[in-house]
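The structure is given below, and queries will be raised subsequently.
Removed from the display is one protein chain of the complex; every other protein chain stays in position.
Residue numbering begins at 1 within each chain, and the chains themselves are lettered A, B and C in the order written.
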Amino acid sequence: MLYREAGDFKTSYASDNQTFPIRFDRAAYWVAIAAAFLVVPMVLGDYWANSIVIPFLIYVIAALGLNILIGYTGLLSLGTAAFMAVGAYATFKLTTAFPGMPIYIVFLLSGLVTSAVGVLFGLPSLKIKGFYLAVATLAAQFFLIWLFTRVEWFYNYSPTGQISMPERSMFGVIITGASASSTAVYFTCLIFTVAMAWLARNLTRGTMGRTWMAIRDMDIAAEIIGVNPLIAKLSSFAVSSFFVGVAGALTFGVYLGAAEAGEAFSINKSFLVLFMVIIGGLGSILGSFLGAAFLVVLPVLLKLMLVDGFGWPADLARHLEVMIIGALIIVVLIVEPHGMAALWRTIKEKLRLWPFPH
Amino acid sequence: MSDTVLFALEAGLNGLTVGIMYSLVALGFVLIFKASGIFNFAQGVMALFAALTLVGFQTGQVPFSHLINAIFGAHVSDFGFTMPAFLAIILTVVVMVLLALLIERLVLKHLVNQEPIILFMATIGLAYFLEGLGDIMWGAEVKRLDVGIPQGMSSWVDETTYNLFGYGFYIDTLSLWALLIAAVLVTGLVVFSQYTKQGRALRAVADDHQAALSVGISLRFIWVLTWSIAGIVALVAGIMWGSKSGVQFSLSLIALKALPVLILGGFTSIPGAIVGGLLIGVGEKLFDFFMQPVIGGATENWFAYMLALVFLLFRPQGLFGERIIERV
Amino acid sequence: MTTNAAQAALQSVPALLARNASQWGNLTAYREKEFGIWQSWTWKQAADEVRSMALGFLALGMAKGDHVAIIGRNRPALYWSMVAAQSVGAIPVALYQDAVAEEMAYVLEHCGARFAICGDQEQVDKVIEVQEKVSGIEQILYLDKRGMRKYDHGHMNWLEDVQSEGRAGQSRFEPELKKRTDALDYDSTCVMLYTSGTTGKPKGVVLSNRNIIETARASCEFDKLTYKDQILAYLPMAWVGDFIFSMGQAFWAGFCVNCPENATTMMSDLREIGPTYFFAPPRVFETMLTTVMIRMEDAGPSKKRMFDKYMAHARKVGGDILDGKPVSGGDKLKYRMGEMLVYGPLKNTLGLSNIRVAYTAGEAIGPEIFDFYRSLGINLKQLYGQTEASVFITQQPDGEVRSDTVGVPSPGVEVKIAESGEVFYRSPGVFVEYYKNPESTASTKDAEGWVATGDAGFFEEGTGHLRIIDRAKDVGKMADGSLFAPKYVENKLKFFPNILEAVVFGAGRDRCVAFINIDLTAVGNWAERNNIAYSSYQELAGHPRVLGMIQEHVEEVNASVAQDPMLSGCQIHRFLVLHKELDADDGEMTRTRKVRRNIVAEKFADLIAGLYDGAESVYTETEVSYEDGRKGALKATVQMRDAKVVPGQTQRIAAE
Partner (left out) sequence: MLDNTQDGYVTADGRQIGPVVLELKNITLRFGGVEAIKNISFDIRTGEIRAIIGPNGAGKSSMMNVISGFYVPQEGEIIYKGYKRAKMAPYQVARTGIARTFQNIALFEGMSVLDNIMTGRMNLMKSGFLSQAMWWGKASREEDEHREKVEKVIDFLEIQHIRKTPVARLPYGLKKRVELARALAAEPQILLLDEPMAGMNVEEKEDMSRFILDVNDEFGTTIVLIEHDMGVVMDLSDRVVVMDYGKKIGDGTPDEVRNNQDVIDAYLGVSHDE
């Protein structure tokens, strides 16, 4: 209904191949970007920033990373939280070891460190797939968390066993630490999220993305067209872990400020990100955004409604939330295995064909 | 005999007990995987749910009392009676069978032709759902479970070992019972699958899906059947674990441990599940015993997975599993 | 440069091209969907392509006055080859690409083409087949290289090779090319196009530069066409309309010609381009409307209700709003809502959003179809034209558009109605002659330049709009002397979506009978909804319920025909639904899908006899040709039905 595509034709492959080939989508994208950079910071309060917007942005990055692994390459991982922890601890170690290093660089380096760890734990994927691989990633989850809580070097021998983020600034603005403003944190997360989404899109649209998807859809056929499965799978692990690591770095660096591996990066967080990817849509960049938004907003919404609205006990609301998420996963897998993104695609298709039904 | 060996022996024996828990959960996995190719992540939560339900029946709790209270402002908590363990167990079995029916009707039926990975993720969803449901139905606090299995230090073991080695092993009586019950359960399953019509159907399906379907075995019936059996196995595991350390959320985490057990034992082998569970139970205790001084404690958290990882790399089909040959 | 000098310089199509290349050098002149995107050429690039092609033609020895046959679907390179041929003083002759070999042989023989430029292997094969009979063709050029490697290239060239050769030999041929191009003037032949001709062999209509350029200029001014316009070139290149729209007007106004990827992607290509200027025969509009209605059938009830509601509103006020007539504020607002919810998206999905001017012609368009598009806000108009007139005879000015007239005389065209009712015209667009056919030329065009259209019509009192009744020669007399206008009745029948074609007989008889072709899409859909199983056209056509439905339509038409006192004798007394679809391959229709009445009458004489002698059904065998050229026989027992007529009127008129 909203789309007006007559006369919107392509005269080059570059324009045919762009991320938003339809004029209307392109406009909507720029409006959203402008709103995120110009409007949101003006109206964003601390509560909304901390309970929704910032976690949302960070989870988007994590979900993008996991989606590259599961959605694009078809490799199941249950160790996302551990890799986030790697990013967080790398940030802690790097920034305490090199206090002068620009904090954004620290975040990126933390991503790279995670990347290396990810490749290490991805090695079994060459021999195994499916649930078997899930077990291997579980090993990463439990082993790494154990490492971070038991080996004192990782938390600089702090007596509490916690890591806490020192204050760091960029361009004269305090980004991390207790006195960082929520606007600074918001912009940091936004910049990273937009940049990472852009990276993800670029990597998935070209040869690399097709290599991954080929492995996902049919590994035998992928080999026959010359895909080296080793490189395809490990590169996916590397890229995915980079994203997850940056998300972990941001979680610790700008969002939590202090963390303990066993608590902040427990297996439940792995599942949460997994659910974001499933509900949002496997193999879809947009899906990572939708899934993260949904699962960040849902608990807040439930809490607002049940606890603040009806005066329910908080734990009851939380249990209901767990139940709803579980049921939703099942419903999504039954109704639309490709999640909200596919749902959106269907709606968009309908809008484009309007008034025709199909 | 040196003290170290004795202590290690004691730790290993204790590991055996934990191992049985793993085995029981893994058994549930294998049953479902064999019959339907579904990797049921919710098996551990089913044990938790069964244990919660059992305690609820035994103590006469009103299901959903928290929810009812929250919505209607009522103050219900229990019916004011207790139920004999025997009756409560039977009722819980009924609930587990109902649950199996519902799962088949509401979930599996709609996912018949999906890829295994989708089904796997659906069972993760199921696990979450059941976990939330259990908590909402019966409350989330840690509960004591007592169905009359003797507990506490087995003085017989203590005395015997003292007499033998001059050092009394601490073994929980419950562990001995667990061993016994697990043995009975496995024997029962074997008898069931060998000598009953349903059991034979089950084996037929496990051997060859297509062939079984073509001779008129209803897949849906088989699914309900296996999920029911898995539910009962989960109940047994829940009773054991609950009696030992109370019914609480951590119970569902053994489900995860069952994964490496399966890797060791093989996804399709019932003896494999049992042996794998025991191996891991003993192995992690021994590893922790010897390595604690070197790398610190709590290695049980990851030992099983790393062991599985090594297995995956060198013997992906597990100890007892069938070799997977891919055809082009 | 003075206006006269400028005018003088623009006396040929190549001259127009030169002007466009210098004036609009960087504007897009051509687009073609190929390899997934719209490949584009500016006027400058197009001029270069044409030049190298012309040079190449010289290298191949193309002489002044040679005829160059061009066969293929609409593609920029084929348009260029026309201009290139003109540039070297040769005469392009566009042929229908779906013509069977016999037809092609006749035309190639008749025009004596030395060169044949083919779109692809399929056309080359046809020409080679024809070459066994027609000796004139010396060189075959082809555009699409696919599958051509194995052919003997002794007298065959890839068009791009010709161009490279032309470029290579530029210095050698340049002066000759300049001489030949400069020699072109208003009276040199621009193009030769064969009329399909409802009877007899096709005639080669010779059109001069004057014909084409004057017509293009006048018609561009009439509709204010500019270089900003976009057109989709999808109608046969051999048809004069395509030549005027995609060559004459495009070159005059400098607008962009867009060629679809192939026939199957036409509709989606139309949507992508979203032309501003569009021509389609009524059949296309009709099919489009049928598809719209069929697709809407599957919509949910609330959406369907919304659609119906707003379409009803559009029918009420849409046409008036388009014509700028006063409409109440509330209606306007509601129309604006409809534009947002229904009309806008609908036009968008059809690819008609950007249309400024659309024309239909060739045959009468159903008033409902016509009004449907107008009510959506699409400026669809009618024109009346002929190959011999370089298309335009009459057309409808904006704001004076109706479905039952064909408009007022186009600028520069004089129209008169003869005593017999036949329409005559005279204009700068009037053709030079029929090639090698002075008798026909003389019988069509008199000494003063008046051309007989062969159609009967009259000017409406008051508005001055022309109304066409029928072919003049088809307007006959019935046995009782009353007027017999079959086309008039047939058109009324064809306005029913279920009826694809109708042929009415009755000249010299006491009453009329009709053959009906059902529309397989529409009736098929209806059958599906009513659970009527069928396996073929033939089976569906013979189904009693289909016959019943058609009977209702026929009777409705009878009632409507009875209203007109002059023509009420033309009511249909009996009819049948033909067991096969009338087909150009079987010679029953022209390539432009006009029914060849005599051939049909001859071929199905047994059926006509049956209709008149009151038989219930008649068994018949019909020869059909298949796509691959094989022939076969179709056997059927055709049911005949009586239709109610409105007797009172007839008698009253007869009594007068």
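Criterion: contacts are C-beta pairs under 8 Å (C-beta built on N, C-alpha and C of every residue); 3 or more make two chains touch, one makes a residue touch a chain.
What you see is a predicted model, and the numbers here were worked out from it, not measured in a lab.
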item	value
Of A:220, A:301, A:314 or A:351, the one touching the omitted chain in the full complex	A:220
Full-complex contact with the absent chain, from A:52, A:123, A:174 or A:199	A:199
Touch with the omitted chain, as defined above, among C:164, C:262 or C:443	C:262
Residue, one of A:12, A:156 or A:346, that touches the chain absent here	A:12
Those residues of chain A which, in the complete complex, touch the missing chain	12-14, 17, 199, 202-203, 205-208, 210-211, 213-214, 216-218, 220-229, 235, 283
For chain C, residues in touch with the removed chain	34-37, 146-147, 149-150, 261-262, 264-265
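Operating definition for what follows: only the chains that are shown with their structure count from here on.
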item	value
Touch-based graph of the chains, sorted into line, ring, star, complete or other	line
Centre-most chain [mean C-alpha coordinates]	A
Between chain B and chain A, distance of the C-alpha-averaged centres to the nearest whole Å	33
Chain A and chain C, separation of their C-alpha mean positions in angstrom	58
Residue list for chain A, restricted to those that touch at least two other chains	none
Chain B residues counted as touching two or more neighbouring chains	none
Residues of chain A that touch chain B when the two form their complex	74, 76, 124, 127-128, 130-132, 134-136, 138-139, 141-143, 145-146, 149-151, 220, 267, 271, 274-275, 278, 306, 310-313, 315-316, 319-330, 333-334, 337
Residues of chain C defined as touching chain A within the complex	31, 36-40, 230, 271-274, 292, 295-296, 298-300, 303, 306-307, 340-342, 344-349, 351-354
Residues of chain A defined as touching chain C within the complex	1, 3-13, 15-16, 352-358
